[in-house]
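A protein chain is absent from this complex, but the other protein chains hold their places.
Each chain carries a letter (A and B) given by its place in the written order, and its residues are counted from 1.
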Amino acid sequence: MMQHPAILALLISSLLISGMLLYAAWYGARIIRSWNLHSGSELQLQLERRTYLISSILGYALVFQVLSLFFFIFTADTLHSQFTGAMCAAGSLNANGYGYPTFFLKIATCLLAGVWLVINHVDARGYDYPLIKVKYGFLVIILMPLVLIETIVQFRYFQGLHADVITSCCGSLFSVGKGTIGGDLAGLPAAPMEWAFYACLALALVSGLFVCLKDRGGYVFSAASALLFTVSATSLVSFICLYVYELPSHHCPFCILQQEYGSVGYVFYGSLFVGGVAGMGVGALMPFRNHASLSRIIPATQRRLSVLALVSYLLFALIASYYLVFSPLRLFP
Amino acid sequence: MIELSHVTKSYNVGRNNQFTAVDDVSLSIESGQLTVFKGPSGSGKTTLLSLVGCMSRPSSGRIRLHGIRPAFLAAEEGNDGFDISNLPERFLTEIRRTTFGFIFQQFNLVRGISVRENVMLPAYPTTESHAAFQARAEELLRLFDISRHAASRVEWLSGGELQRVAIARALINNPAVIIADEPTAHLDSKLSREFMEIVALFKGQGKTVLIASHDPIVYDSRLADRVVEMRDGRITVSGPEP
């Protein structure tokens, strides 16, 4: 285990977030068990008040989780100098088997917490709280366990980190004969990925416009947007990064967060995150469109979400295309 | 129209200090009229008004509002009135904010801020811009002749002025129903009569007014369309059905 202020900060924040979710899930479970809106009993009134607390906790938890995702990458990037052969965050994450699982779990929990807040937002507008059991079920069964697992995996990751420092018996020996930690991620071939990226973008745009204008095809758009999310993330590794770095073989998706590349990574990941949450939110709301109290709210929310998703993805694509066009690097003659 | 059927409100249910503040009350209140609830303290008037005013939910029974269409209802709903007895607090608050204006016995003004801010407070959590409701507040302050105190803190005002600030605040969101709980309890007879003149003004604007009071100036007033008498949470005299 390495003593580093940032590692302590990450561990503490993950513990706090887990604690918050456990607390929220505990009352969520009680709400699932005892909720009865037709009762004017004091228990019901108390449970209704708890819903405010849970929403507020989840709101804060999402913000903290997103911040901690970026902070985690940031920290991994800072730590790379401690590991022989690590070039950037990618190398540090590879230092043991828990690095990448932590990273992916953080992404997953951020997305799911975002979708939860979308459902919560809609539910709070239906005067009979029609989604109350759905959303607390989602919280108790999926979100809370995932956050707990993430905390544990992250702890294991940091626990397994050992800096390669000089020891009294031998000097540089450990530098030799130990394979370098892969600083670069191998990407998928660039040419087909570029096609796939723009094809998925077109698909998402068309289906998104359908949702906005015709109020139809929510599932299609949601699927397209989830696909685009994955394809965009893969494209970052596969070719977008190459244009940003102007190097034909540097695939690392983390270095774009550094200042020397204008911190453009934050825009990429931010827009991808907003697009992902909004796009998946549209799909998550689809099954509930026919609830009487939500029949007006859900379509309006879906339109707004799809506009948001489209704008985010377009922003992502515009910046990516900018690099493709103006980067001095040419991958294809 | 507000329609109550078999409304009961109990506190501390299941504990040994359980008590029932409103017990099986059925009543319908016409729009545009002044209804006075009369009875000794502890008779359940205040609780009944808080139930009608969407401040709390009945333990059992139904309360229906007619002629009010909150924004959260779908187009086809609520044409023949809708039931508020099962609404969560969030939606009750929305109805209360848009439909009801409250005048409290203790005036309940926030100390330390100006008269103007106090009047505007109910409009803060709405989507209106500050400028829009500030203009309305100035107009109300002029109407009640307290413009010159607009920037003073409420601690510095006299009882009658406080009363008028409280009334102005009740009107800021332009409610259809005014609810006043013992509004004259802290006023002398002259100020109480002035208050009744303001009530006449409300009636003139077509507002529904509900007042809980055991002050004869209020319930003997010729403005009162109906006097409902309560005791021990029940209605003893429900007055002439109009």
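Everything below uses one rule, namely that a contact is a pair of C-beta atoms (placed from the backbone, for glycine too) under 8 Å apart; a residue touches a chain by one contact, two chains touch by 3 or more.
Note that contacts and distances are computed from a predicted model.
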Check your understanding: Any idea which of "FtsX-like permease family protein", "Formate dehydrogenase (Quinone-dependent) catalytic subunit", "Paraquat-inducible protein A" or "tryptophan synthase" UniProt assigns to the chain that's been left out?
Key -> "FtsX-like permease family protein"
Review point. Which listed residue, B:61, B:122 or B:183, touches the chain dropped from view?
Key: B:122
**Study point:** Selected from B:5, B:31, B:56 or B:238 as touching the chain missing from the view
**Key:** B:56
Revision key, fill the gap. Of the candidates A:81, A:159 or A:295, the residue in contact with the absent chain is A:81
Point to revise | Where the unshown chain meets chain A, residue by residue | key: 2-10, 12-13, 16, 19-20, 49, 52-53, 55-57, 60, 64, 67-68, 71, 74, 78, 81-82, 163-166, 168-173, 175-177
Revision key, fill the gap. Chain B positions in touch with the non-displayed chain are 46-47, 49-50, 55-56, 89-90, 93-94, 96-97, 102, 104-106, 108-113, 117, 121-130, 169, 173, 181
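In the analysis below, only the chains that are shown with their structure count from here on.
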Point to revise | Rounded Å distance, chain A centre to chain B centre (Cα mean) | key: 48
Exercise for review: Over in the complex, which chain A residues touch chain B? Could you list them?
Suggested key: 37-38, 40-42, 45, 48-49, 124-129, 292-293, 295-297
Revision key, fill the gap. Per the touch rule, the chain B residues reaching chain A in their complex are 9, 12-13, 57-60, 72-75, 77, 85-91
